[in-house]
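Working notes for the structure below.
Only one protein chain is missing from this complex, and each of the others stays in its spot.
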């Protein structure tokens, strides 16, 4: 279990140190699996650029508050110091902040809920990781997805948590018309797909994110772009809803799947590359399916398609490193 | 696994003994985690008082039939005698009976389905407990929730299982207006929240339930009231649907979470008290979220919010007893 040997923990007093700032930045980087403070910094800069350019500064400030809160929460709990020093308490939290002010209006109650939700992700991660530990997989960003869903669905039932920017619940998908896309537009949309990992719809942010990834690991940057490119192409080929394509909404989960399967949980080689491409392709259909499933609620699927696709390709525990032996012994 | 050493079982012939009556009463008490026949008796008296006062006597008779059926079912199966003698075959069953006649009309088919559903809870509990055993948590009241959902959803598809008292399916929540509440009304609603654990909306029943709890364990009574009070306060603060607040519908899951985390699965102390308060607060949002999720079906969330919240705070397996060591070794 995740915390069974957690005799070595971080204490509340340790929050007032420069190491805490580093762990917050690592938390930002870990959204795309990079334990790297510079990557984390580029991601935060990208969030601020995108949030201000689209006139939604609260998204950026929500992200800052929630990554600090979720990271700090780990200092109060009996959790492994190693996890804290790898930024693993922050990556779910930072996404909570991005999501809250993208979909919910600004009230004091929204801030209260945001802080609670960010705190929750830290121990819900331990809860989910404990459940998944016997299978040698982890909970990815699902603690963020699950807890944010709770509050977004709650926003439908509470006057003081107004779901102002959620879609209108509906039974019928309006796919809209479908137009051709120019080459320049196509490239911009690839970067928008990457930027939507943090719920930002801005190609410049996407470029900053990719630079941040390349600083940490070339394969991370490459697989982010491969994931976003393949998913965009498939969304166009199968002609999904044009607004979703234009907002990069088919890209972010596929970006994460690409990094997860292409270079994080498997060694990069030709076999794992084929595996990662299949995983990215599958992510697109899971994304479309979840959009349809959540349509009657007007609730977004967040990064759930990434989690589900990655689990489907990770759980078989295939080992593509040594072609001679068939599978990894667990 | 739950039943792996179940060489010592109860036999069908054992049903005709006074011990069977005691196990039925213990089953009633175990709904709120009390292995105590007097607590169970107070709960059943409370159900009858509430059911007759609201002119729904079938709810009480359904509860009696289903707790007898589900308890007796255990005597026919290769299950541990210890479980039977602790009332663990009855607590899911009694809730089935309360739920059936609260939502479904009275036909001979309803009674048939009620008996089948009550029987099912006994071995579905074993099924779910087996799944959860590796994580050192159990299935709580989820066997009741899951099987009752099956039959309530079925009621939408069967003429002879009429879902007469289910809500109308809808996509849009009507939160209604929101009025201030007086102090006396507030206190009454706290007890209504407790009474709704058995789907009864009556503050006198709630008082009887709390007395039943106090007979068994003072902390059980205290945490029931804390859970109901906090959840009512939060529902008012965040301004949820007024009819839900007035019917005590935000209270029952929070009551159960309070007892579960505050004194059942953790030793009562200051650390676990903070943990339990956080769990109760989280229950309110899970309740709101599930109400929104089930809205297109007009199906109630039953005690699912309690189960989910309790699992989220139990699965991390934190140990708040000895502050010196970080976590319980599993």
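For clarity, chains are labelled A and B in written order, and residue numbers in each chain start from 1.
By our rule, contacts are C-beta pairs under 8 Å (C-beta built on N, C-alpha and C of every residue); 3 or more make two chains touch, one makes a residue touch a chain.
Only a predicted model underlies this, so the values are computations on that prediction, with no experimental measurement involved.
When the omitted chain is restored, the residue from B:35, B:130, B:233 or B:246 that touches it is B:130. Contact with the chain not shown here comes from a single listed residue; of A:49, A:241 or A:259, that residue is A:241.
As for the chain not pictured, it touches chain B at residues 1-4, 6-9, 77-79, 109, 113, 116, 119-120, 123-124, 126-128, 130-131, 134, 149-154, 156-161, 169-171, 296-297. The omitted chain makes contact with chain A at the following residues, 134-135, 171-173, 175, 178, 237-241, 278, 281-282, 285-286, 288-293, 295-296, 311-319, 325-327, 329-330.
Note that only the chains that are shown with their structure count from here on.
Centroids of chain A and chain B (each the mean of its C-alpha atoms) stand 35 Å apart.
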